[in-house]
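Report on the following structure.
One protein chain is absent from this view; the other protein chains keep their places.
Think of it as A, B and C in the order they're written, each chain with its own count starting at 1.
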Amino acid sequence: MTASALALALILTAPLFGALAAMLMGRRGPAIALATIIATAAGTLILLVIIATEGAVHLAIGGWEAPLGIQLRADGLAGGFIATTALVMGAILAVAAKPFAGGKTERRSAYTFWPLALLLWGALNAIFLSGDLFNLYVGLELLTLVAVALVGIEGKRETLAAALRYMMFALMGSLLYLLGAALLYAAHGTLDIALLAERVGSAPGDIVAAAAITGGLAAKTALFPFHAWLPPAHSGAPAPASAMLSGLVPKASFYILLRFWFEAAPDLAGSGVLMLLGGLGAFAMVYGSLLALHQDRLKLIIAYSTVAQLGYLFFIFPLAGGESAAQPWAAGAWSGAIFHALSHAMAKASMFLCAGLIIEAIGHDRLPGMKGIVRALPMTVFAFALAAITLMGLPPSGGFTAKYLMMTASFAAGQPFWALMLILAGLLAAAYLYRPLALAFALPDEDAPAPKAVSRARQFAPLALALAAILLGILSAAPFAFIQIGRPGAAVEGLE
Amino acid sequence: MIASIFDLTLCLVILAAAGAATLGRDAFMAVVFYIVYGILIAMAWLRLGAIDVALAEAAIGAGLTGVLLLAALARVARKAGKEPASAASVPATTIATALAALVITIGIAYAFLTLPEPQGLQGHVAENLAASGAENPVTAVLLNFRGWDTLLESIVLLAALLGIWTLAQDEAWGGRAGLRHVTRPGSVLAQFGRILPPIGLLVGVYLVWAGSKQPGGAFQGGTVLAAVWIVTIMAGLMQAPRVADRALRAALVIGPVIFLALAVAGIFAGAFLVLPPAHAGWLILAVEAVLTLSIAATLAMLVFGPPEPEEKR
Amino acid sequence: MMTPETAVIPFWPQGPVWPMLVLIWPLLIGALAGVPGLREKPIRLLPLAPLPALLLALARPADATTQAPDVLLGVILTTDTLGLTLLGMTAAIWLAAGLYAIAYMKAPRKPAVFTGFWCLTLTGNLGVFLAADAVTFYVSFAAVSLAAYFLVVHDGTPKALRAARIYIALAIFGEAMLLIGFVIAIAGSDSLAIADLRATLTAPAGEGTLHPAAQGLAIALIIIGFGLKAGLMPLHLWLPLAHPAAPTPASAVLSGAIVKAGIIGLIRFLPEGAVDTGVLLMVIGLASAYIAVLLGLTQSNLKAVLAYSTVSQMGLVIAVIGAGIAASDPQALLAAGYYAMHHGFAKAALFLSVGLLAVTRGGARIALLAGIALLGASVAGLPGTGGALAKAAVKPAFDGFALMLVTASGIGTSLILLRYLVLGARVETQAPHPPALMAGPVIAMGLCALILPWILWSVFDPRPLGYLAGVGALIDGIWPILVALLIAGIALSPPLAGRIRGPAIPEGDIAAPLERGAIRLIRAVTEMEPPVPQAHEWRRVLRVIAPAEALERRLLPWRVSGLVILALIIVVALASA
Partner (left out) sequence: MVLSASLLYGLCGAALIGLGLYGFVVHRRLIRRVLAFNVIGSGIFLLFGAAAYRDPVAGSDPVPQAMIITGIVVALSATALALALIVAHARLARSDALPEDDRSGDPDEGRP
C-alpha cells in the first residue's frame, strides 16, 4: 500500500461512502458530512504533499495499465481542483447543516440533500482524477443527474421547469460527448487520454469526434449561447445547492474540455475553433454582465455573473493557440484560466452562501430589501464584498492574478483584444456588484422589518471562502508553481 | 461478415420503428413503437455477436424504459389535461433542425466510413482473462478491467433514485413508493402475478450466476428480478415498500457499499480496486450477487416513482 | 518570473525584513479594528499604523532589496533615497492625521470600517514607495486608490456620496488603464521589475521589443492612470469634490500623501528620454498650475480652495517630471520628489488647520493665521522657508520661458493661499480651546515643511546651500509674492472689496457638466423623459440592455437552443477541417 494509493482511495471513495451512509441513515446527514469532510480533506492533503514533492501521480485502477484499464492521474491541475472542491464543499456543507438538519422525523429535502451533495462531491473528484474519456462520461453523468436533482429540490413549479430545462441541455451534452468518445475509440482503440494524445489526428473522423465533444461540453459548461438554463436553475435552488451548481459543477465540464484539447488532441485545434470558442466566451462575458446589471434579485445577479465569468474561461483557447506558436506565454494563458476557475469557484460559492444567509435574514433576495443589511449581517456583507473583489479581478485577489496572467499572455501573443475584454469584464463586474453592495451599506428604511438573526458561526463559512479567494492572489506564487506540475506540453507550446 | 438480406431488412425495420417512435403524432403509439424498436435493436446486437448487450438492451433499453415511458405518459395525461393545441405551419426552426441533423448524420457516417484499421482490445482482454476471475470477457471488463466504471454506474442509478425521491411532495414523504395499484383479485394480472415470481426469480438468479461464464450478469439479472417485484406489486400480492424502510434502504446501498469496500481493500493488494487473481473468481461472484440485489431494488423503485399522497376520491 | 529558492520558513522574506513589516503592520492594526473590545474605540489605533514606516525612513538604511517570492507573483521591495524620503513624509502625515483624528472624530459613523480602510489605504500608500516590481506596485496603488473610497464616503451625506461615486468611478477607470499599460510593458519585457519595464518602453524597435505604437499606448495609459491620482488636468476633478467631502484628517492624507502615489508612479514608470512625452507633461503641468489657481480663487469652501492649490502644485511637479524625462535628467526627477515632499507636509498642515480654525480664538487664532500665512509663503517659495529650497531645487530643470512660468507661478500660489487665509479668518469659532491632539499635528507638520528641506538639501541637490543666498535667487523668491500681495491688496481695497465676483464655478468644475452630459446622453439613448423618478432611474438607464433581454427570451425555448447546439457542432467541425 502506497501513500498515494491511500490518498486517491480516500478522495474517490469517502464522498461516495458518505453519500451511501446518508442514504441509509436519514437523519444523520450533517454528522456523516462532517466525517466525509475530514476523510476527504485528509486524503487531499496527503495528495497535495505527494504531488508537490514527488510530482504527478499515476495509478492504474485494479493494476490494469492502459489501454485495458482506467488510469487515474493526479497532476497539479487535478490537485488544484480537488483541493478547491474540498474547501468549497466543506464551507457549503457547514452552512447547509442548519437548513437541512436532521430533526426528529425525517423530512424529504433534509433526507435527499445530503446524499446528493456528497454524490456531487464524489462525482467531481472522480472527474478530476480520471484519465479515461469513458470513465469521465460516467462521472459526468453522475454529476449531471445529481445537479439536476439539486436544482429541483425545492419542488416549486419554476424550479422544476428550471431543472427540466437544465436536463435537456445536459442530456444533449452527454450524448454528444458519448458520440465523440465512441468515434475516438472506434478509430484508435483506446480512450486513455495519454494514449490518445499519440493517436488523435490520424483518422479523418477525429474532427467529427472533437466537434461533438466540444459542443457537448460547451452546452454543459453553459457557454453562451447555451447558458439559457443556467440563471433560472442556479437562482432557483436553495443557496447551498446554488453554491455547488455555480461554483463547481460547470468547472467539471470545462476541466474535461481542457484535458481533451490540451492533452488528448492538441494537434487537432484549428485557429478557427479556438477563435470561435474565445469569441463565444467574449460574447458571454459582455452579455452575462449586461443582464446581471438588469436583475433585481440578488441570486439572479450572481447567476448571470456566472454566465459572464464562465465566458472568460474560454479565452484560454485563442490565447493558448493561434499564430505565435511556441510562445512562452501560452502557459500564462493556461495558468490564468485555471486561476480564474479556482478563484471563481471559491468566490461564487461564497456569494451564493451569502445570498442564502441574507434570504434567511430578510426572507427574500429582492434588492431593495437588502438596504442596510450590513447592520444585521456584517460578516456576510464583508464576505460578499471580498468575493466581489475577486470577481472584479481587483488586486490582490486570485481573480486579479488570473486576469493579470491572461492579459499578459494576450499582449505577448499579439492579441490585445482579449486583454481589453478582460478589462471590460472587470469594469462591468464592478458595475453589477456595486448595486447590491451599495444597498447593503446604505441606511435601512425606517419602516423596514427587522432582519432575523443569523449565527456568526454560519456567517464564517462564506467569509472563509472569500478570504481563500483573496489569499489565492496574495500567495499566488506557490499555487502557480503547483499547477505547473505535470502541465501538458501544449500549455507551453500552444495548441495547433 | 457480409451483410445478409436479413441484416438489411432488420436495419430498415429498425429505422422505420425509430421513425414512427420519434416522428409519429400520437405519443402513446410512439412509445409502443419505441418498445418494438428496442426489441429490434436487441436483435441487431445478436447479429453483431454481442449477446450481453442484446440482453441488456431487451431488458433495460426496451423493457424498463418502455415501462417508464408508459407510466409517465399515463401519469402526465392524468395531470396535464388537454393536449397542446396544434400549429398549422412548419416553422423555420423545424426545417433548420432537420437540415442540421442531416448534416450531422452525414458527418458521423463520414467518420465511420473513414475509420482506420480496427485496433480493438480483444487481444489485451484475452491475455488477461485468466487473471480476471471471469470467463466471460464482457464480465471481466465490467467487473475487473473497468470495474470503476461499473461501480460509478451503480451509483448513478442510486443518484437517479434520489433525484426521483426528492420530487416527492413533502407530506407524502416516508410513505409507500408510487401509486396504490388496485387490482381485482382473480384478474389476469393477479393470476400472472402468482405464476411469474418463481420463474422470474429462477431466471434472474441464473443470469447472474451464468454471467461470469456466459452472457448475462448483474444488470440483466437485476432487471429480471426487478420486473418480478414490479409485477408482484402490480398484481396486488405485495405492497410497495415505504421509502423510509430500513431494509429497503439497506438493499439499495449494499451492492455499491460492498463494491466500494472491495475497491478500497484493493489498495492493500497494490492499487485501488485490485482483485487478487487467486480470489478474483469468488469476489466477482459475490460483488455481482450484492449488486444484483441493489440493482433490482433500485430499478423497481425507479419504476414505482416517488411516494405519492393518497389520491382524493 | 518565479524565484526558485524557498526559505526555510514559508513566506519569510529574503533580505531585510523591516520593509516587509512596514507593510504588514498597518494591515494587522486594521484587522484589530474588527476585534470585539477594540471595536468600540478603534480610532485610537490609527497613530500606531505608520510607526514602522516612520522608523524605517528615519533609519535611512542603505539601498537594499527585500524579496518575498511566495507572496503575490514575487514581491520585491527597495529602499532608495527618493522612495524613503517620500515614505517618511507619508508616514509622518498619516501619523499626524491619525493623532488629529482621535480628537477630531469623537463620534464617527462607522469607526471600525473607517479604521480598517484607513489602515488599508495607508498600506497601499506606503507600498508604492517601496515596491520594485510592477505587481506589488499595482496592488499597492489599487489599495490606496480604492480603499480611500471609504474615507471619502465616510460622512454619508449626499455630498459625500456624490463625491465618492465620482471618485470610485474615476479610480476604477484609472486602475483599468494602468493595468493595461502595465501588462503591455510586462508582456514586452518578460519581467516584472519596474526598471525593466521602463527600459522596454523606450527600447528601439527590433526583435523582441515592443512595437512603437504599443510603447506609446502603454506610456499614455500609465500617464492617465497616475495622472488621475496626481490631479493632472483635466483628470483632477475628483480632488475638489473628495477633499471637502472627506473628514478633515482624511482630507489631509488625501491631499498631502495620497496624491503623491501618482507622482511616484510617474517618476518610477515613465522612461527617461521619451522627449515627446516629457514636453507634453511639461505643457500640461504648467497649464494646470495656472488654470487650477484661477478655478480655486472662485471657490468659497476652505478645503476646495486647498484642493485646487494641490492641483496647481502637482501641475508644477508633473512639469518638473516632464522636463526631467525629456532631458533624461535623473536629478530633475529627484528634485520633483523633493518638491513633492515639501508640498506634502505643507498641505497636510494647511488641511489639518481647517479643523483647528473652528476651535481657536484670540491669540491662538492670530498665531494660527500667522502660521498659515508663513506656510503659504513657503509653498509660494519665500526665501528662507523650506519651500524656497524646493523651488530652487526644481528650477534647474527649466530654462527660458518655462523657467519664467515656473517662477511666476508663485504669484498664483500666493494668491490662492491668501484666499484661503482670508476665508479662514472668517471661520466662526465654536469651541475656544483647541485640543493638544489637534494643535500638535498641525504645528509638527508645519515645522517639517519649513525645516526638513534644509536638512535634506544635500541629499537631493549637489549645489551648496550658499547658492540660495544669491541676490538673484532672493529676488526670484520674493517678487511673485509681492505681486500677489499687491493684487490682493487692490482686490480687497475698500473701493473694490466685495465687488469682484468671479464666475460661480462649482467644486470640481468640469465634474458637474460632465455628470449632466453623461446623464443627458444616457437619456437621449434610452429615450427617457427628462424628469425621471429617482427610484426607477437605474432601470431606465439600463434600457440599453433591452436587446440582450430580447435575445435571452429568444434563446430560452429548447427548439432554438437545441438547434444552436447542433449548429455549433457543425461549425466546430468545419472550422477544424
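The working rule: a contact is a pair of C-beta atoms (placed from the backbone, for glycine too) under 8 Å apart; a residue touches a chain by one contact, two chains touch by 3 or more.
Remember, predicted model here, so these are calculated numbers, not experimental data.
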{"item": "Displayed chains contacting the withheld chain", "value": "A, B, C"}
{"item": "Contact with the hidden chain (one of A:124, A:179, A:292 or A:423)", "value": "A:179"}
{"item": "Options A:91, A:149, A:333 or A:383, residue touching the unrepresented chain", "value": "A:149"}
{"item": "Residues belonging to chain C that touch the chain removed from view", "value": "553, 556-559, 562-563, 566"}
{"item": "Positions on chain A where the hidden chain makes contact", "value": "68, 134, 137-138, 141, 144-145, 148-149, 152, 155-157, 160-161, 163-165, 167-168, 171-172, 174-175, 178-179, 182-183, 185-186"}
{"item": "Residues of chain B (touch criterion as defined above) contacting the omitted chain", "value": "1-4, 7-8, 11, 14-15, 18-19, 21-23, 25, 27, 30-31, 34, 37-38, 41, 44-45, 47-50, 52-53, 56-57, 60-61, 64-65, 68-69, 71-73, 75-76, 79-81, 83-87, 89-91, 93-94, 97-98, 100-102, 104-105, 108-109, 112-113, 115, 118, 120-123, 125, 137-138, 140-142, 145-146, 149-150, 153, 156-157, 159-161, 163-164, 167, 217, 219, 299, 302-303, 305-306"}
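The working rule: only the chains that are shown with their structure count from here on.
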{"item": "Chain contact topology (line, ring, star, complete or other)", "value": "complete"}
{"item": "More contacts between chains, A-C or B-C", "value": "A-C"}
{"item": "Distance from the mean Cα position of chain B to that of chain A, given in whole angstrom", "value": "31"}
{"item": "CA centroid of chain B to CA centroid of chain C, Å", "value": "70"}
{"item": "Shared-contact residues (touching 2 or more other chains) in chain A", "value": "207-208, 211"}
{"item": "Sites on chain C at which at least two other chains make contact", "value": "562, 566, 569-570, 573"}
{"item": "Chain C to chain A touching residues, read off their complex", "value": "2, 10-11, 69-74, 135, 138-139, 142-143, 146, 156, 172-173, 175-176, 179-180, 183-184, 186-188, 190, 214, 538-539, 542, 545, 548-549, 551-552, 555-556, 558, 561-562, 564-566, 568-577"}
{"item": "Interface residues, chain C side, partner chain B - complex", "value": "559-560, 562-563, 566-567, 569-570, 573"}
{"item": "Chain B residues within the chain C interface of the complex", "value": "91, 93-94, 96-97, 100-101, 103-104, 107"}
